[in-house]
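Missing here: one protein chain of the complex. Every other protein chain is in place.
This part shows subunit A:
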Amino acid sequence: MISPVDFVGDLLNPDLAFLPRALLMAVLCSVVCGVVGTHVVLRGMAFIGDAVAHAVFPGLAVAFVLQGSLVLGGAVAGIATALLVALFAQNRRLREDSVIGVFFVAAFALGIVIISTAPGYAGSLQDFLFGSIVGIPDENVTIAVVVGLVLMTVLFAFHKELVAVSLDRESARALGLPVTRLDLLLYVVVAAAIVISVQTIGNVLVLALLVTPAAAARLLTDRLGPMMLLGPVIGGGSALVGLYLSWSLDLPVGGTIVLVATAVFLLAWLFAPRHGVVTRAAVRRADTSKRPPVRGRVPSGL
């Protein structure tokens, strides 16, 4: 285990140029996913996020086999699946989760078949599934920064409409908002956030970046604004600590970041100011010790 000071030294070491790049990517993706994840968590879209994450895979595989841009390939596949799910989900006979189940496993299967045609695929398969900090090219960092900024701008610009739809679709429609298009916009934003994050954290684990920090933030606050700030702070902090632990203990980076975020979630679940399990128990105990142990109504004469 190296000390945090040594970690900073390694970050500044020109021979380890991939390390600050990995840190930038991990923090950037966690922050973007933390904000996007707020919508995912509040709408109960976690399963959709999972689907999109898996659906990105065939695009990555095609790009890998053809030596093309991984980001572009992932984006095309992820967004195509998101749109397919949104369209098929309009059919009332099938529930949305079944549609998602069909498409995301199919996409994942397609990805495995495609990537198996490339020579020496086992190593790259592992990188795709579980992430790799060494393999991120410079151009992808630039793309991730640009995409991240665009996503934040889009969410900010359409914030009040997205919230209105999340709160009450029927009334939003009655107000004249284009609900289906706003849904598609949110799906595309989720897909894009996943695509830029997949290389760092891996296809299987990216869902955690989207859900865990935002879910922890929800436990800590009852206000949307603070939640949208806390989500990325928790995500970014977990990425920093996770990368440090991963580097110093030689652990896989994606898994370590996710475990750190999960630890934060568990702490929030136990100790959140109003809704934490331990906090509530403490409040109950304080209440019962103060009040007389009378059940039911106190007679009005008292």
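Throughout what follows, a residue touches a chain if its C-beta (ideal position, glycine included) is under 8 Å from a C-beta of that chain, and two chains touch if they have at least 3 such contacts; residues count from 1.
One rule holds in what follows: contacts and distances are computed from a predicted model.
Trainee: Under which of the names "Maltose/maltodextrin transport system permease protein", "Anti-sigma factor antagonist", "Anchored repeat-type ABC transporter ATP-binding subunit" or "Catalase-related peroxidase" is the non-displayed chain listed in UniProt?
Mentor: UniProt lists the chain that is not shown as "Anchored repeat-type ABC transporter ATP-binding subunit".
Trainee: Using the document's definition of touch, tell me which of A:Ala26, A:Leu42 or A:Val99 contacts the absent chain.
Mentor: A:Leu42
Trainee: Considering the complete complex, identify which of A:Leu16, A:Ala46, A:Val65 or A:Leu177 is in touch with the unshown chain.
Mentor: A:Leu177
Trainee: Identify the residue among A:Leu167, A:Leu249 or A:Leu266 that touches the chain left out of the display.
Mentor: Result: among the candidates, A:Leu167 touches the missing chain.
Trainee: Among A:Thr81, A:Ser132 or A:Thr221, which one touches the chain that has been omitted from the display?
Mentor: Here the residue in touch with the unshown chain is A:Thr221.
Trainee: Counting contacts across the full complex, list the positions on subunit A that touch the omitted chain.
Mentor: Its contact residues with the unshown chain are 42, 92, 157-158, 160-161, 163-164, 166-177, 218, 221-224, 227.
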